[in-house]
Each structure stands twice: as C-alpha cells, then as structure tokens.
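Only one protein chain is missing; all other protein chains are in place.
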Amino acid sequence: MSTAASARARTGDTAAEPLLQVRDLHVEFRTRDGVARAVNGVNYSVRAGETLAILGESGSGKSVSSQAVMGILDSPPGFVTGGEIIFKGRDLLKLSNEERRKVRGAQMAMVFQDALSSLNPVHTVGTQLGEMYRVHKGSSRKDAKLKAVELMERVGIPAAKERVNQYPHQFSGGMRQRVMIAMALALEPDLIIADEPTTALDVTVQAQVMELLHDLQREYDMGLILITHDLGVVADVADKIAVMYAGRIVETAPVHELYARPAHPYTRGLLDSIPRLDQKGQELYAIKGLPPNLLRIPPGCAFNPRCPMAQEICRAEVPPLLAVTEEDGRDLPGRGSACHFWKETLHG
Amino acid sequence: MPDQQPDKPEGVPDDANTELSSAFAETPTLGAMGAQSLLDEEDLTHTPPQSSEDVAVVDREVARSLWQDAWRELRTNPIFLISAVLIVFLVLVAVWPGLFDSTDPLQCDLAKSQLGPTSGHPFGYDTQGCDVYARTIHGARASITVGVFATLGAALLGTVMGGLAGFFGGWIDAVISRIADIFFGIPILLGGLVFLSVIPSQSIWVVVGFIVVLGWPQIARIARGAVITAKQQDYVTAARALGAGNGRLMLRHILPNALAPIIVVATIALGTYISLEATLSYLGVGLKPPTVSWGIDISAAADTFRNAPHMLLFPAGALCITILAFIMLGDAVRDALDPKLR
Partner (left out) sequence: MGRYVIRRLLQMIPVFIGTTFIIFAMVHALGDPVSALFGDKAPDPAVAAQLRQSLGLNDPLWVQYLHYMKGIFTGDLGKTFAGQQVTSLLASAYPTTLKLAGVAFVIEVVFGIGLGLISGLRRGKSADNLVMVFTLLVISIPIFVIGYVLQYLFGVKWGIVNATVGYGAPISDLILPGFVLASVSLAYVARLTRTTVAENSKADYVRTATAKGLPRRRVVVNHLLRNSLIPVVTFLGTDLGALMGGALVTERIFNIQGVGYWLYQGIVRQNTPTVVGFVTILVVVYLLANLLVDLLYAVLDPRIRYA
C-alpha cells in the first residue's frame, strides 16, 4: 500500500479532505485577436483513490484547467486570473515557482496523449525514467537505472532490462504510453492527471492501458483525473464525471447515473450521438452547430445556440451549477447541472 | 566557402535562407542533408494532432486562406512596410534615374579626382573624377536588374526541376538531385571567377545567366521539399482518387500549396544575388565598365579608402540598403506565411 493510503488507514481518516480541490478557476488566453476565456469558474474535487473523469470536446477547457493545476500553462499567452487550486491543504497558486516545481512530478504527475512527441527523442527511455529519481531524490545514475527497469516491469513492458536502453521511437504506441505512465508513477505521486491517455491508441490497446491505469491507481491509492472526449473509455474506470463546455462545468454526476439519466441538454446530446445497434436504418443524431469561439462566448448559457430547449432566460442568464434532486425532492448526491431547465431534462 | 555565395555560407541546410525555418516542415534536402529525407520517409517526426486542445481561437465564421491571412499580417508589419517602401523607391531609381539626377555618371573630370562632397555634388567625386552621387543613382539599375532577373530565372528553373524531382520521385529525382549536388559542390565565387573570366562578352545578361545556373539548385531543393510535403497531404490523395491526372494535380493542388516556402527563399535570394553581383564585380569578373555598378565603384575605391572614404561609403551604403530591403522583405514574408511562428 502506498504511503498515503497507510497514513490514512492509521489515522482512520478515509474520506475527510479531498486531495485536490479546484475552486472557481479562471484561465484566459491573451491573443492578438482578443482575450479567449478558456476556463470560466470551474469547480471540482478529487479524493484519494477516486477517479474523476472530465469530459468535453476540443475547446471546452478540460486540458487547460488541468495544465493550470499542474502549473505548466503556457504563460504568456495563458494566465490564471482567479480561483484557488488546493492540493493537500495548500493553495498551489500562492506558492512560489520553486515550491510548485517540487510538487510537480513528485506529488502530482501528468500523463500526456501522444507519447511519441511527449518523450524526448534523443534520450533513452531509461534516462528519462531515471531522471525523476536523479532530480527529485538525488539518486546516482546506476540506482536510477535500476529503478527505471523496475518501473518498466511494473507497467508491463517485457524485456525491461534490454529495453531500458532503447529510444522512444523504438517502442510501439501502446508500450510508449506505458512508459509515459511509468514516468508519471515513478515517485508515487498522490494525484495523476491523464490527459487523453488513450486517444492516440488502437481500441484493443486502449483497453489494456486503461486497465493498467486503473490497477495502478488502486494499488497506490492515487487520485486520478481522466480527461477525455470519449464516453466509452470512461464508463469502466471513472467514479464520477464532470462534463465541460465552453470553459464551464455543465454537469456533474456519478458515472452510471450520468449515462442513465443525464440532466443537461448537452450531455443528453452527447449520449444521443453515440450510434447504437438498435438504431439501424435510422438517421444518426448530432448536436447541431459548433462549439463556440472562445473569443466570443455567447451571452447567458454558452450552449444556448445549439440547445433544443433554449428559452429567453437561457440567453440572458448564465445558469449556475444547481443541485439536482429527484422529482420528489430527494437528494441526489454528487449531481449538479448548469441548466435552467435541468428538471425537464432529467425528469421530462 | 563562406565567400563563395558571399552572404550565404555553403551548405546552409535551410528552407528560408536567413534561418532554418522548419515551419515549412521537414523539407527533405538534396544531397548534403540526406538525413532529413530519411526522417521524412520513416515519418519519425510527424507532428501529432495537438492533444490538449489548442484554445480554439479560429474564427469559424469566415474561412480565410493562407494568402489572405498572410496579407493581413503583412499589412501591419512595420518591417514589411519599410522594406516595401524602400523597394518601390529603389525600383523607381533603377528605372528612371533621370528623375533623381541629371548628371551623366560617365562624364568624368580628372581634375576633380577624389574631391569630397561639395554643393551640388553631395557625394563627392571618385578617383576618375566622376560624380559619386550620379554613379550611385545609376548603379541601382545594374544591381536591381541583376537581382530581379537572376531571381526570376533561378526561381523558375529551380521550381521546375525541384518540382519534377519531388513529384515524380524515383530515378528522375535521383538524377536531378545529383545534378543539383554537383552544382552545389562548385563554390560559387570560384565558379564565377573561372567562368566569367572566360566569357568575353561584357553583357549584364552573362552575369544574370551565371547566377541562374549556379543558383537554381538552392531553389530546387526547397521546391522539391515543398512538393513532397504537399504530395503527401490527404487532399492530394483525394483528388487522385477522384480521377485527377498528374498535370491537374500538380498545377491545381500541389503547386499552390508548395509556393509559400519557394516565395520566401526567392525573396531572400534576391538580396543575396545582389550581394553576389557586387562581390563578383569587386573581384573584377562581374559587370565591367562602362556599366555603372556599385561593386565596381567599391572595388575601385578600396585602395584609397583611408584618404577618401566617401568614394567607398556611398556606393557601399546604397548597396547595403538595397540588400537589406530585400532581405527584410523576405523575413517579413516568411513570418507571415509561416504557420508555426504565429
């Protein structure tokens, strides 16, 4: 069991404080053409051992918000203009650059989408893995290499002892992604953010990599944020889902509830767009329109131009994330919807 | 041999003369940088789709082509504006020198040898007693003519050769590439010295022809790379699947998209060709009197530089400003056309 989990077990503290709490995060990009508001007041949290999936299309702000959490936002042109990122009790935004750097990699790590471009092509895999130990723990080159082999074996790369001296381009896509995961895992961080980790992979390999992530998470009792646009990938692994649109979270729900009973027209649209076998012969559904230009987000609810249920109020007022309840008022924990008409969407 | 193409060291593996603009992706090169072509074949340096979404700042309402975008950007770029104004001015001077000066540059009075600037003759006199101002103004024509026509020639020849090599590949590519390599191997200044001292003709077109003959490989290299890159795009495969023949593919699909890096290199090459002509004239094999050329004037003034610096400085200054203008233009055009540098 990881140090974090054993510590919690000792103190009997199983679910008290969330590992990561993002509060009212705002990120904007200052470009030549104007200010693009990429993240507009996002709130989410993750506990140890929990998996949060952030779902959204390109431009929804899902990657930007996680980059802000990691502190690797391209700045300029990106700037965090508001909010708090509370990780293990500390607001990361208030830390110095050096303190944040120490958190990165050691306590909070990221897995990127394309391992081929995300790994340095001129260093061996062993060097890149070992670097984690050499920099954060001052290990010697020899020790670092041994640990690199261990890591590679842990993530299921065969012939690790030989392959540790190979270069990234000599691995297949799935193996490379395992290397990326190994790199994130090296120092047993408390939180891993996986930004579309399987999008560039074949379907069968996707499943293997997701399973690996899931296993590792359970073994190390880590928090996992999974960023994706693929509904299918999420179902097995996530505990809860946050759906993002135009820089805001428009719905949150435990995973199976989201699939069964969405409470936001956008989520409903996404689910309806998935082709199903029993739809044979019918026209496929797609949400009409396109995601908005972040330089000019529509007033009110950003989804209103594309929403089948849009009314005047939708164009006027931005709906806050409201608590979603059963028809009879019973609490539905963990559920929220940023829609003026969530009741109609959910129950109607 | 850095002197050979005087302002471009040999073997610059670049796609845009003044710097390696790999925005025009991994353009495989002829010969020397064969490694690059290997990388392309193995597709080891593909640029993946941006995972974490780029902030979608694209204006989805209005579709804009590369050229419209580039023009918009150029319009507001001060470097472009300055160089464009300069070039227009220089072309005016070249075409109508009479507008700027009424003195005959060839009418020299030995009595006035090496006199400094006086009223009515702001640039003074050279060793032969010729009016330096007049010679500087009239010298523009030679330099600009050589620059423009040499560039046109080299660009045309280079694009055709490089385009054919890139489009057809195979043995055509091998042959053209080796021919280009051979010309690359000839140091340009040395080639100029030998070649031009053999030809008896005094014509300006000999110099132009020589520059074209030795300059086309550089453009061909870029053209070949650009055509290969364009050829690999999906829209070409799609057009082919729709039945488009080679000619149509080349003219309507590939060339328009391959044009950008060629234009950038050609614009900058213009500047270097002007410099080359001046250097050849300085070495005594370029343009010869009675043609008025800055290179000739600088060469003649070199020995007496200490006593009468004005004789060298004014034509040198004019030469530098001209070259600068074209290279600045090339820089600005490249920045505008280069998607990665935005």
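In order of appearance the chains are A and B, and numbering begins at 1 in each one.
The rule is simple: a contact is a pair of C-beta atoms (placed from the backbone, for glycine too) under 8 Å apart; a residue touches a chain by one contact, two chains touch by 3 or more.
As the structure is a computational prediction, the values presented were derived from the model and not from experiment.
Student: Of the residues listed, A:103, A:148, A:181 or A:321, which one is in contact with the missing chain?
Tutor: For the chain that is not drawn, the touching residue is A:103.
Student: Who touches the missing chain here, A:120, A:172, A:279 or A:311?
Tutor: Among A:120, A:172, A:279 or A:311, only A:120 touches the chain that is not shown.
Student: Pick out the residues on chain A that sit against the missing chain.
Tutor: Touch with the absent chain occurs at residues 70, 72, 74, 101-106, 109-110, 112, 114, 117-123, 131-132, 135-136, 166-167, 169-170, 183.
Student: Over the whole complex, note the residues of chain B touching the chain we left out.
Tutor: Chain B touches the chain not shown through residues 1-4, 6-14, 18-23, 31-35, 38-39, 42, 44-45, 48, 51, 177-179, 181-182, 185-187, 189-191, 193-195, 197-198, 271, 275, 278-279, 282-284, 298, 302, 305-306, 309, 312, 316, 319-320, 323-324, 327-328, 331, 340.
Here is the rule we go by: only the chains that are shown with their structure count from here on.
Student: Take the average of all CA coordinates in chain A, do the same for chain B, and state the distance between these two points in whole angstrom.
Tutor: Taking the mean C-alpha position of each chain, the two centres sit 50 Å apart.
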